[in-house]
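Take a look at the structure set out below.
Missing here is one protein chain; the remaining ones are kept as they sit in the complex.
The letters A and B name the chains in turn, as written, and every chain counts its residues from 1.
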Amino acid sequence: MKPELIFSVLLLAPLIGFLFNGLRWKSKNYMLAGTVATGAAAVSFAMSIVAVSRLFGEGAPTAIQANFYTWAAMDLLSIDVSFVIDRISALMVLVVTGVGTLIHLFSVGYMSHDERPSKYFAYLNLFLFNMLLLILGDNLLMMFVGWEGVGLCSYLLIGFWFSDKEKAAAGMKAFVTNRIGDAGFLLGIFVIFGLFGTLNFAEIISKLSAFSVETGWTGPITLACLFLFIGATGKSAQVPLYVWLPDAMAGPTPVSALIHAATMVTAGVYMIIRLSPLFMLAPNAMAVVATIGAITALMAAVIGLAQNDIKKVLAYSTVSQLGYMFLACGVGAFGAAMFHLMTHAFFKALMFLGSGSVIHGMHEEQDIRKMGGLKKYMPITHATFFIGWIAIIGIPPFAGFFSKDEILWYAFASERGSQWFWLAGLIGAATTAFYMTRLMALTFWRKSRFDAHKVHPHEAGPSMLIPLIVLAVLSAIGGFMGIPHVIGEILPGHPGNWLEHWLKGSIAAVPMTAEMKHATTMEWILMGISVSIAGLSAVTAFSFYVLDPSRPAKFVSLFPRLHRFVENKLMVDEFYGAQIIQPLINASRALWAFVDVNIIDKATFVVGDLVRGVGSTARTLQSGNLQQYALYIALGAVAVMFYVLK
Amino acid sequence: MPMNSLIDVGLSHYLALSAALFAIGMLGVLMRRNVIVMMMSIELMLNAVNLTFIAFSRFRDNMDGQAMVFFVMTIAAAEAAVGLALAVTIFKRFREVNIRYFEHLKG
Partner (left out) sequence: MTLTAQDLLFYILGGLSLASALGVLLMTNPIYSALCLALTMVSLAGLYASMQAWFVAGVQLIVYAGAVMVLFVMVLMLFDLKSEIKAFSRGAVAGFMKLVAVGLMTGAFLAAIYNSADTLLGTSLAAHVDGTVSTKALAQLLFGKYVFAFEAMGVLLLIIAIGAVALSRIEGGTHADE
């Protein structure tokens, strides 16, 4: 197959699915809509496999690409609609289409009772198309098109049940918050174009050799990186723009899994990985990235401790895990960020789908205080969720352990890292272990706290269980693609770090001193600390919520105000509301009441009155009196004569 | 103005006469209210122009001026025909041919 054909099928399959379902959006045949949409996603996935398989083997190209046409050709700027699958986007495209297909499949069961399944699947396919544009586009503008497209789909799907005002508002919040980030992203694109004269990733990176590492804060590369990072904080829900993601849980649960956990929110990380050599030239920008990542990882984890909505817990967990990815990017461990992106996609999609299964089985109940004991009713959901749980808290050999530990190690060992980053990550990991154990305990274990006569929890159908099982398997074994060297050496056959090898050359290498590269003892020690701390934390949570359920209340009563503060999400929304939104509203109102009414309106009225006055004066000239007209002619003739004769 | 130039009639005299006739016709168009009299005044103006044509033709020894007079006459006749038809129409409606009634033509 020619690359053009591969890319066409890959991209057009979801688009055709979107058109098919979009054109018959009133249909309530969820089976047909779901089959078409899932089929489209599966075709995309198959094509991704075909495309990525080209990159394997002896003498295989490092990238396959196809240039379809020139979108815009201007004097200095020429934008091609061209796509590329290289070693970075290969991983991403597999995750997106693979996980995407599973979630489409899950949706068929989940949305079976919905009023508008065709619309839902149309949006889902459109999202997939835009996400593929974002991933595969070989220049920043194509990426931006996809970036905006996924933002739109996210908005549409968060507010999918728009008749509920709160959910519609959540969609709006996501969209508006993302706009702020997108403005930064656009500014970054402008700076990059000004600097390099091109937006093509490969060309930008090839031109970087002419630049040296910037030390200050105002250098062009630093500025570009900071602007791009603002874009990333919006899309990938980092401090200070993360507030939209927890609210985005208003959407259907498979959407939360696909868009707000596995794929779209990782777009910012992906973008930074793409431009890793650029970021390496701006250490200060990277320090900002790492700091924001660490703060986000810690803060979101703390908020997650006291949430009672099953999806909100997972949402804060997602924000926190994204913080880890940015922390990795910030210390230069782009490979680790990519690794965590993938494993996170597996286990977080798994947990979201698991929560979807729970919510479905509990008749739309989301409050974990009203659950409990679901293990008995939903054994498969419980089993898969269990795997997700041990994956995320970092118990070896499950996926999360490898990726999170790699990040922690580089946060410590990289030249750009520090022990503080490591410590923040460690505390974040411990907190994660605690709230995830709490979630498990309150949802699945111990006695049921719901009225068994009214609610009859039941296991979901096969279309929902198959994705759960597949993702559980991936969460269990996904980590093996990035086995650290220290562990690989003691295992039989000495498996190397496949992922690191795969990405070598495509992304910037981790800056490390030779001393640290061989500090294997240190790595072992840190690994031991993090695993034991996480394990300890999980055991504590287990003792709190399973062994002695009265203990959390007692513990909380020691710090009632602190608990309320955490439960209210650290008052961030209130802070934004009081410090940013309310002043903006007040200022706008003042502008409206004074500037608009007194100056702008008045000015237009004056102009209008002026024109009307002139008109009403001038219309008397046109009286219909022919002799008056004749007089005008005579006067005109006189004027002309005097002009000619002087 | 010397007596000489008054006696020795030349092109200037014909042009001055023409200007006077034109002015009278113009006044008629501007001042009279009767549509038909207005059209007569227009004829007067056209005749004043014709007089200049003939005078130039004579004093410049060029026959083109006389040819022009033919065309002017044709136009004048045509204009009179249409104008009178309009006047008849107005008269049928208002039993008068005052120019004010043409104001009804304004949209």
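Please note the rule applied: contacts are C-beta pairs under 8 Å (C-beta built on N, C-alpha and C of every residue); 3 or more make two chains touch, one makes a residue touch a chain.
What you see is a predicted model, and the numbers here were worked out from it, not measured in a lab.
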In chain A, positions touching the absent partner: 627-628, 631, 634-635, 637-638, 641-642, 645
Residues in chain B touching the chain absent from view: 4-5, 7-17, 19-28, 30-34, 36-37, 39-41, 43-44, 47, 50-51, 54-55, 57-61, 63-64, 66-67, 69-71, 73-78, 80-82, 84-93, 97, 99, 104-105
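The criterion applied here is as follows: only the chains that are shown with their structure count from here on.
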For chain A paired with chain B, centre-to-centre distance based on mean C-alpha positions, whole Å: 87
Chain A to chain B touching residues, read off their complex: 622-627, 630-631, 634
List of chain B residues in touch with chain A within their complex: 26, 29-31, 99-100, 102-106
